[in-house]
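I am attaching a structure below and will ask some questions about it afterwards.
Subset of chains shown; positions unchanged.
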Amino acid sequence: MILSIKESVMSVTAPSLEPWQWPEEHWRQLVAQVRAGRPLRPSVWPGGARCAVALSFDADHETNELRDGGKSIGRLAWGQYGSRVGVPRILEVLRRHNVPATFFIPAVAALIHPDEPRRVVDAGHEVAIHGWIHELNSALPGPVERDLLLRSADTIERLSGRRPVGLRTPSWDFSPDTLAIEMEMGLLYDSSLMADEDCYELLLAGGPSGVVELPVEWVRDDAAYFIMHRFQSLRPYMPPTGVFDIFRRELDAAWEAGGLFQLTMHPHVIGYRSRIWILEELIRHAVAKTDVWFATHEQVVRHAVAHAAEGGGA
Amino acid sequence: MILSIKESVMSVTAPSLEPWQWPEEHWRQLVAQVRAGRPLRPSVWPGGARCAVALSFDADHETNELRDGGKSIGRLAWGQYGSRVGVPRILEVLRRHNVPATFFIPAVAALIHPDEPRRVVDAGHEVAIHGWIHELNSALPGPVERDLLLRSADTIERLSGRRPVGLRTPSWDFSPDTLAIEMEMGLLYDSSLMADEDCYELLLAGGPSGVVELPVEWVRDDAAYFIMHRFQSLRPYMPPTGVFDIFRRELDAAWEAGGLFQLTMHPHVIGYRSRIWILEELIRHAVAKTDVWFATHEQVVRHAVAHAAEGGGA
């Protein structure tokens, strides 16, 4: 059924038509492919907490450069920094404040640094799927995407000792095939889309998928502000104090609303001496509120689902 | 007559000429196509207010991505955020402070979210035209632009319950045909150009058009500072406090001058928890002056025109 939906979307695409010429059926099908359904916002959080804080780290390491062809030794060294300096520094901050987090690790990054997934899990954190080599899913045929995701899950399980239950697509590049693959894999959650600030159930072609979205946003992503690319025009133009101010406002307003504060960071981005304080200061700020629940992405989703089943939501 | 003007502009264009080779007649005709005419700055505002504040929201939602081909599920989810989270959050801020605003909604966005236009109007706001699918007018043949704008007006009327009287061209992309179409449609105003900070009458090929421009500017547009595009170099590099400072300075100086403060925002841009405070703080700042008139774009234009007829202007 799923493939037929995708085929029917494609079938109404006349390649020679411009978007303003599309028949209504076509743009409605494009929009309906994957959609935010039932909100999964619990009215209470565990322990009577007022809001939840879900920190995540995309440990891409060398795969960002490998995905682009692997020719730059400088960028490969930058990737090694993520594992050699960034991850240990992050783990130390989390340990100091006794805070759990979720690490999304591409399979190839895990194979290059095979001790990292286990070290992360042993420290009490979650490891989840982040693709094979940080590939862009929307550039892949569906069966290739499926094969890479299945192998990624197996690799993460083998190296971390736990079967992963969530997926963040690399670069948040969610293809028309991704959701069906996640359903087939029996994943609990995805964390790549941004239709809300609270968890919600994903709809596939209008029907419930059973997969929960724990939404991300560029506004809560360190790379949006800090990434540097020598041969593009990307530069770290935002002062670190500006980034902290944004993250803090997101956190404070989530607390006001009794909702979820989710944050995406990268070891090779936040790990620098002039930036790591942002993470530590945010944690201190949240801890000082006394009624904040720090949780892995998996824990947040399980709580949201369980509570919704009791009649919560909306 | 209108088409002949456009044809005559084109006729003096020798495609093989570079701009520095153009005959004077050619660049004079290019400049004269659409021009700022009679200023429409009232010397007084209703209720003895010292300045007018015209807030607007371009509710593009999924159409930004559809206009580009509709292939990114991530960007479609981002569009859904605008309607699911952004618009309700904005409406709540406006309600709390009892402030009217104008929402420019592409027809396709309105069709995807058919209850939104009515909800906006029922809350006391104006809904106006913002194209069909956020198309770029300058890439369209004139008759196609005309057809899309006529259908857009009908769609907005049907879904909002009121015939729209104003148009903001998507991306402020005003084509050589736009003004003639606006005249034919009998529109009261356009809000896409930027030759002044006060309202003015648009001239078509040197003659009065009867259409009023309520001018916009990138300096007063949230997207200029905050937009993110994964595959371009656009990043939200400006700290929110910097954006607030700019908007506040524009407002304060409009108040000093006794003029108009117009602002363009987007539900999928300003709606985030770390940014929505900019809108609320601006409103508080204006309200504290006690002599500010908040109005829809239509109200501002009607007042400016009525007053100019009494001998105001300049």
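Going by the order they are written in, the chains are A and B; count residues from 1 in each one.
Following the convention adopted for this analysis, a contact is a pair of C-beta atoms (placed from the backbone, for glycine too) under 8 Å apart; a residue touches a chain by one contact, two chains touch by 3 or more.
What you see is a predicted model, and the numbers here were worked out from it, not measured in a lab.
Engineer: Beyond the 2 copies placed here, what is the full number of copies in the complex?
Structural biologist: 4
Everything that follows uses one rule, which is that only the chains that are shown with their structure count from here on.
Engineer: How many degrees of rotation map subunit A onto its copy subunit B on CA atoms, rounded to the nearest 5?
Structural biologist: Between subunit A and subunit B, the superposition angle is 90 degrees.
Engineer: In whole angstrom, what separates the CA-based centres of subunit A and subunit B?
Structural biologist: Centre-to-centre distance between subunit A and subunit B: 35 Å.
Engineer: Residue numbers of subunit B touching subunit A in their complex, please.
Structural biologist: 62, 66-74, 76-78, 80-81, 84-85, 108, 111-112, 132-133, 135, 140, 144, 148, 228, 230, 233, 235-237, 239-242, 272-277
Engineer: For the complex, which residues does subunit A have touching subunit B?
Structural biologist: 19-20, 22, 24, 27-28, 30-31, 33-36, 138, 171-176, 178, 192-197, 217-219, 224-225, 232-234, 237-239, 242, 245-247, 249-250, 253-254, 257
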